[in-house]
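A protein chain is absent from this complex, but the other protein chains hold their places.
For clarity, chains are labelled A and B in written order, and residue numbers in each chain start from 1.
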Amino acid sequence: MNKYTILFLAIVLVILFLLPLVAGEYLLHMIVLVLLYAYLATAWNILGGYAGQHSLGHGVFLGIGAYVSTFLFIQWGITPWLGMWAGGAVSALVGWFIGYVCFRYGLKGPYFALVTIALAEAFVYLTSNVDVIGGAKGLEVTWLGHRPDMMEFDGKAGYYYIILVMTILGVIVTRWLYQRRSGYQWIAVRENEDAAEALGVDTLRAKIEATVLSALMTAIGGTFYAQYFTYIGPRSVFGEGPSIQILLFAIIGGLGTLWGPVVGAIVLVPIAELARAKLGGSFGGAHLLLYGTVMVLVMLFMPKGIVGLAQNVYARLTRRRPDSAQSAKEVV
Amino acid sequence: MSLLEVSKLTKHFGGLTAVNNLSFSIDEGEIVGLIGPNGAGKTTIFNLVSGFIVPSSGDITFSGRRLNGLKPHQVCQLGLTRTFQVVQPFPDMTALENVMMGAFVRHANPALAREKALRVLERVDMSHKAETLGRDLTLMELKRLEIGKALATEPKLLLLDEVAAGLNTVEVEEILALVRQLNQQESVTLLVVEHVMKVIMSLSHRIVVLNFGEKIAQGTPHEVAHNPAVLEAYLGEEASGA
Partner (left out) sequence: MFFSLDLLAQALVTGILIGGVFALLSVGLTLIWGVMRIINFAHGEFLMVGMYIVYFLVTKGGWDPYVTLLVSVPALFVVGAAIFRLTIQPILAHPSMNQIMLTLGLSLILQNLALVVFRADPLIVQTAYSRVTFNLGPAVVRVPQLIAFGGSGLAAMLLYWFLQKTDAGRAIRAASQNREAAVLMGVDVQRTYLLAFGIGSACLGVAASLMVPFYYTSPTVGLWFGQVAFIVVILGGMGNFMGALVGGQIIGLTEAFGAAILPGTLSRVFTFAIFILVLLFRPQGLFGGGKK
């Protein structure tokens, strides 16, 4: 990280922290969405981008986080500030289990993706049929008024700061992980699993580790999701909608890069939200249509995503020799 | 006590017996060559010893420790590292990062691993390519990298799988020199599989000859070259000296 990057980020952060003083509710809402998806995509990226195990069912972890904290809130009045750790713990455990079973049996690539889809669907069906957690109708987060201690706020500013801090922490934590041995090992597993094994990397453990961390981080985001949208239902959290959107931003932004997920969210969420607003509620699918189109175009023309493309362009612009091209490992 | 002891090792793949009742040992400091016609089972033995496949029966003992059933990464951590016949770099990582992956076995701290990797790169003459991506290296450089990655794991026993394949005469000499240095200066024990006869004959202290998964001869290069069973197995192909 050079001086200019740090300066740039510092300026951005200052602006972001001061924004609620001047911005209207709608703009704040937009940025909350951007940050939430940036956060979730960053969490997904640990498993999908770095370790290279593309989960198409991350809604499982989002939903677990959302349901656990909300259930604790509604049933026993436990604050989501605590509930989110409970949700995270459950999610991490489930993640460990899923990771162990899948990777122990050598599931890779598309087969792993298919299992994650099936699991997410199974969760949708299971939760739809268990009445104590709302069944198909889902759960509504009780509004207690402006209660910061219960993660409920009048207006958007409170939520805004929470998700801002979460996203910043999320990026810092993942950056830290990537610079340690674990980060290298995940990339090695992604690039050539046999070679990694032969060099002493416990590939099973590395993959499970990535799954658990990703699950934990996503679940905490699930608690915020529940508190912000105040309603969660089986399909809205466990369904393919959130699962696909999360990975979409990571892929379009740049798989396996630190800033890819954030960039992806920054670029796509505002456009999609504007599309949704302009075309009205009846065209509920407008933003998904956009996402789908972008996904197809990106896969056809810039599979490395926005950040990947930027890295290539930068390398060419600075007229670097071919043998000093950007390494997958380079963390900004 | 031998460094590596393979005892009555057998592997069946369905109806096919790839390795049959094989026994041999390697002492510390040796370079042992493993030769045999195509399909004799050499790569299978590498896979068995390094943990990539599980023996049907028999024992593999390394420094007194039984290797049967251990996963490849555990075998590597114990000090036995293998290279691959078809080089297996990490394409989107630099040469330095490639070697760091090996160094991480002994040094969990990335900074220390990086230092170690730099030293290893120097050792295999790849320092100038440290920042080059795996996908951009030439075959010779990849071969050196492959050895470098393995070296970084600080192995007591190194399994080299056809390291000379695809190289021209000059490059083969260079690789040979490197391997000899590793053995003499760094006391790395080696088990080498090779098709190029000249290489294996000049490199090995001892040679084990396989055919159809069984040992048909072993001894010094000279003994083996004059062994009638060996000559017959090769049907005069390469026994006349590549």
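Here, contacts are C-beta pairs under 8 Å (C-beta built on N, C-alpha and C of every residue); 3 or more make two chains touch, one makes a residue touch a chain.
Note that the coordinates shown come from a computational prediction; the quantities given were computed from them, not determined experimentally.
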*Which chains here touch the chain that is missing from view?*
A
*Of A:Leu114, A:Leu144, A:Ile271 or A:Val313, the one touching the omitted chain in the full complex*: A:Leu114
*Among A:Ile11, A:Leu82 or A:Val101, which residue is in contact with the omitted chain in the full complex?*
A:Val101
_Going by the contact rule already stated, which one of A:Asn45, A:Ser69 or A:Ser128 would touch the omitted chain in the full complex?_
A:Ser128
*Provide the residue numbers of chain A that touch the chain removed from this figure.*
54, 56, 101-102, 105, 107, 109-111, 113-115, 117-119, 121-122, 125-126, 128-129, 240, 244, 251, 279, 282-286, 288-289, 291-296, 299-300, 303
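Here is the rule we go by: only the chains that are shown with their structure count from here on.
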*Within the complex, which stretch of chain B touches chain A?*
50, 52, 71-74, 76-77, 81-84, 88-94, 97, 100-102, 104-105, 108-110, 113, 129, 131-133, 136, 149-150, 152-153
_Quick check: in the complex, which residue numbers of chain A touch chain B?_
179-181, 184-185, 187-188, 191-192, 194-204, 322-325, 327-329
